[in-house]
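One protein chain omitted, others in place.
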Amino acid sequence: MDEGLKSELSKQGVVATNLQELYNWGRRNSIWPLNFGLACCAIEMIASTMARYDMARFGAEVFRPSPRQADLMIVAGTITKKMAPQVVRLYNQMPEPKYVISMGACAISGGPFKQGYNVLKGIDRYIPVDIYIPGCPPRPEALIDALMALQRKIDAQQLTGDSRPRHLNADEPSEFTVPKFGAHDLEPPQNPVVWHAPLVQIALAEDDDSGTA
Amino acid sequence: MTLEPLKLELEEKVPGCGLEIISNPSPSAQHSLLIDPEHAVAVAMYLRDAAHLRFDYCSNVTGIDWPAPNDAGKAKLKDMEEDLEQDEADCATAGYLEVVYHLYSMEKKHGPVILRMRTCDRGLRVHLPSLVSVWRSADFQEREIFDLFGVIFDGHPDLRRILMWDEYTDHPMRRDYVEPDDYEYEPTAHDEVLRKTMNHYAK
Amino acid sequence: MLGVGILKGLTETARNFVGSYFRKDRLTTIQFPEERAPRIEASRNFPFLVYDGPDAMAGLRCVSCFICEKECPPKCIIIDKSTDKKPDATGKLQFYPAEFKIDVSVCMSCQICVEVCPFDAIKMDTDFELSTQNRFDDLLWPKLRLAKSNEYYHEIHPTEAAAVDADLAAARAKAAPKPAAPVAPVAAAAAPEKGTTA
Partner (left out) sequence: MTTLAEAPPKSTLSPSASNGDTQLLEVSMGPQHPSTHGVFRMDVSLDGETVVKLKPIFGYLHRNHEKIAENETYLGSMPYTDRLDYFCSITNNWAYALSVETLAGIVVPERAEYLRVITAELTRLQNHTCLAGFLMQDMGASGTPLMYAFREREKILDLFESLTGARMMCNYMRFGGCRVDLPAGWLEQAKTVVAAFPKFLDEFEALLNGNEILMARTQGVGVLSKELAINAGVTGPMLRASGVNYDLRKVDKYGIYDRFQFRIPLGDHGDVYDRYMIRVLEMRESVKILEQAMRDLPEGLIQDPKTKVRNFKPKPGEAYGRIESPKGELGFYLVSDGTPRPYRFRVRPPSLINLTILEDMCLGRNVADVVIILGSVDIVMGEVDR
């Protein structure tokens, strides 16, 4: 059905849809996040559910204390190496379809704390992330913006075919290895199934003698 | 609070204790008392209980790592560290670990009196007496020093790692600590980080 | 009597609820994508590079002095200095950054780079709608992404930009002897602009 006819019909009070749209519509408007804050960003996450920003307008206000009831994990804050196994375990406990928003610099890459010995340089070393929000911390509006981006992503999902999402594809894993505490670091330090960092060209020329007097 | 009369008083009340005033040349002028570990608990008890002192509140407990200057990157010597055992054979364990206690009095509202204790070296002889029996506020802070610096507090009721996990074996706040190598993605590496990144790729 | 306290509290919530129909200040929700909170001028979120004139790459104020790279607390800036000099917007020959990258997935918007920059070349942006699906490509901002015009700067921070412009104009008016920038060892070195075109 073409879009023009559809919008014309909807003006007349007739809603035409197909199964895929209905399915995506239902899921995108009831994303229940896991009640799970790690650090500073969690406060902005709370602020975005409060009266001023009111994430309930997007159907995402029902913060579930249990991962079994949650669709979305907002990784809001620094993931330390001590916490990383728990985060992965929580992710594994969530039922499909599940999404991850990596909120703030620390969750993306370790952020300002990335040089710390106990800080994981980004949660995407262990679990797949759908949306990244840069910022330290991102404003509540930025979280809402990311939630809308996630909704768009869900809306674009096909139910069938090769590009179908993970939860409809039995071959794709929905649980990931939980790292173990080692003597010096987590073991393994990243999950190669998830983590594909591009090779960075290192500027070999050290010309930082100029500048400061 | 001037330390000289306090030192004399302590030497009189706690016989045999070795005290030394460590002067602080900075404008803060917070001088401190170096006490020998054997008499530390007695000194602390006296400071807490003497009616005119009443240092009932131990605010801050800190560890400091002082490796011998030749193995630390920055070898700036200060007035504070003079008696370094240079002839120590093992370079990595030379130097000492220091624990600093900041004491205040809630009753008399005075302070701070700063106590320091030093370990013999940074290797095996890192035992110091715990002052938890005197001030409970030292509990978690001494555990933290044990965790991050590796000072072993004798007499601590519950000396476990507090911040790192139990399987961890390093003492990360020591200045010669080498962090795990996870430098495979450093798009803005320069200076120190660049060196570590290049080390990573060299492997 | 038992329950009086609870009733009192419920009265308060009822007052708030009914009040929200009549009083604007009780109605706090901002309908975000459609409606936005009034823009706060000092607001900051990630740095950008200011350029003068029409051409973004030619007009960059940055002379790649490496001060921000050194001072950046999380070390998320990397600069590659040019080997040649090019005329900047005022026509003076200057070094320029061959590449200037900020890893915004690390940046904490502390604005220390802005504070230490002697050339007023790096300033804070206010844009926050930056969520992305690709961390590696979209969050490592190159020079092209970072460059924004002075007009844009005036638009987001009018008061500050006007003060900066006045400072720069004064410095140029005073010409060579001493630039007005507060911490400017590099500016002093680069200042004696003998023989360059005005």
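Labels for the chains are A, B and C, by order of writing; each one numbers its residues from 1.
The criterion applied here is as follows: a residue touches a chain if its C-beta (ideal position, glycine included) is under 8 Å from a C-beta of that chain, and two chains touch if they have at least 3 such contacts.
Computed from a predicted structure; not experimentally measured.
Contacts of the undisplayed chain with visible chains (whole complex): A, B, C.
Contact with the omitted chain, checked across B:Ile21, B:Leu34 or B:Ile64, is made by B:Ile64. Note that of C:Leu49, C:Cys62 or C:Met124, the residue touching the chain absent from this view is C:Met124. In the complete assembly, the contact with the undisplayed chain comes from A:Cys40, out of A:Cys40, A:Leu72 or A:Ile154. Considering the whole complex, the residue from B:Ile21, B:Leu34 or B:Val100 that touches the absent chain is B:Val100.
Even with one chain removed from view, chain C keeps its contact list with that chain: residues 2-6, 8-9, 11-13, 16, 28, 40-44, 67, 71-73, 108-112, 115-116, 124, 159, 183.
Mapped onto chain A, contacts with the missing chain fall at residues 34-40, 42-44, 46-47, 50-52, 63, 65-67, 77-78, 80, 82-83, 86, 89-90, 106, 112-113, 115-119, 136-137, 139.
Although one chain is not displayed, chain B still touches it through residues 24-28, 30, 56-60, 62, 64-65, 74, 76, 78-80, 100, 102, 106, 109, 112, 114, 135-141, 148, 161-165, 172-173, 192.
We take it that only the chains that are shown with their structure count from here on.
Seen from the C-alpha centroid of chain C, the farthest chain centroid is that of B.
Computed centre separation for the pair chain A/chain C is 27 angstrom, with centres defined by C-alpha atoms.
Among the residues of chain A, those touching two or more other chains are numbered 109, 115, 197-198, 203, 208. In chain C, the residues touching two or more other chains are 69-70, 75, 78, 103, 106, 136. Taken together, the chain C residues at the contact with chain B in this complex read 69-70, 75-78, 101-103, 106, 136, 140. Residue ranges on chain A touching chain B, taken from their complex, read 81-82, 109, 115, 117-118, 121, 181-185, 189-190, 197-198, 200, 202-203, 206, 208. Within the complex, the chain A residues that touch chain C are 51-54, 57, 102, 105, 108-115, 122, 124, 129-136, 138-139, 141-142, 144-146, 148-149, 153, 197-198, 203, 205, 207-208, 210-213.
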